[in-house]
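Just below is one structure, and these are the notes that go with it.
The complex appears here without one of its protein chains, the remainder shown in place.
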Amino acid sequence: MAVTVLLFASWADAFGPRVELDLPAGSRVQDVLDSLAARAAGRTLPAPMVAVNQRYARPETPVAASDEVAIIPPVAGG
Amino acid sequence: MAVTVLLFASWADAFGPRVELDLPAGSRVQDVLDSLAARAAGRTLPAPMVAVNQRYARPETPVAASDEVAIIPPVAGG
Amino acid sequence: MRSAIVDHVLDPTALLAEVASADSGASTLFVGTVRRVNDGREVLGIDYSAYTPMAESELAAVVAEAAERFGTAHVVVEHRLGTLALGEASIVIAVSHARRASAMGAQKYVIEQVKARVPIWKREHYADGTREWVDPTRATPAGTPVAGLP
Partner (left out) sequence: MRSAIVDHVLDPTALLAEVASADSGASTLFVGTVRRVNDGREVLGIDYSAYTPMAESELAAVVAEAAERFGTAHVVVEHRLGTLALGEASIVIAVSHARRASAMGAQKYVIEQVKARVPIWKREHYADGTREWVDPTRATPAGTPVAGLP
């Protein structure tokens, strides 16, 4: 399935603000991270959180093609 | 010696804003309080702090005729 | 740093501007106001009075202590005296600091110390027509004096 991933801050600098990943059905948040790591080619980036449909998700949270998945690098608001 | 005592809030309502006390030489803050208590005639007033020359003083602090003595009822600023 | 006992309407915005600094990452403002209900009684207004010269020196000491303890010169406090209506400000505390925790700590230090030791008193006017000096040391309901003369 095609999953659209939004990226921000240092992760957007590295991958662009939006990436389409081709993942097997039944994939989880951890699979999204692993897939991006495979593309990272030695770059060091801060460990992110992941949001699914604008809520923080856990590594084992399932991901569907219709979900809005976002990579959330360490936040620095305020 | 004559000692001038300034009073505030509930104590000023009871005694007026200023009282002259006639105290023996060598008197202390506690003697000022005892002298006022003797005039209180059964009134109930909140226990005060005492300032001598605009600084908080203890019961054993000596009082001189030239001192500015003040009765400080419980403060409620802010 | 600066502190003052004043008899005019307070201007929180001016105090916030007074502590502004490009070296500060956080500014805080505390505004104490006359509130409608105290100890279950309806309040119409408050008279604030002070032992003014000592209140000025104690307030200055509190500000200097806060500046020293929390490491910032940007501490400004004004306390108003006189008759205040509902919602009017009696005290404004402005602090700025490089770090937010210190700004908030200094603010808390100032208000707690003011309430503990600066010789200012307030007499509340109640909707039932009575007036009473507020005694924060008294745990019992207003109107029941419990402390006798020493």
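Points worth noting:
Every chain is named by a letter (A, B and C) in the order it is written, and numbering of its residues begins at 1.
We adopt the following convention: a contact is a pair of C-beta atoms (placed from the backbone, for glycine too) under 8 Å apart; a residue touches a chain by one contact, two chains touch by 3 or more.
Please read these numbers as outputs of a predicted model, since none were measured by experiment.
All shown chains touched by the missing chain in the whole complex, by label: A, C.
Which of C:Ser3, C:Ser24 or C:Ser102 touches the hidden chain is settled by the complete complex: it is C:Ser24. Shown as candidates are C:Met1, C:Leu16, C:Ala73 or C:Ala116; the residue that touches the absent chain is C:Leu16. In the full complex, the hidden chain is touched by chain C at residues 12-13, 16, 20-37, 86-87, 96, 98, 100, 104, 107-108, 111.
The set of chain A residues touching the chain not shown comprises 6, 8-10, 13, 30, 33-34, 36-37, 40, 43-48, 51, 54-56, 70, 72-78.
As a working rule, only the chains that are shown with their structure count from here on.
Our note on geometry: chain B versus chain C, Cα centroid distance of 25 Å, whole angstroms.
Taking each chain's centre as the mean of its C-alpha atoms, chain A lies 72 Å from chain B.
Taking each chain's centre as the mean of its C-alpha atoms, chain A lies 50 Å from chain C.
Residue positions of chain A touching 2 or more other chains: none.
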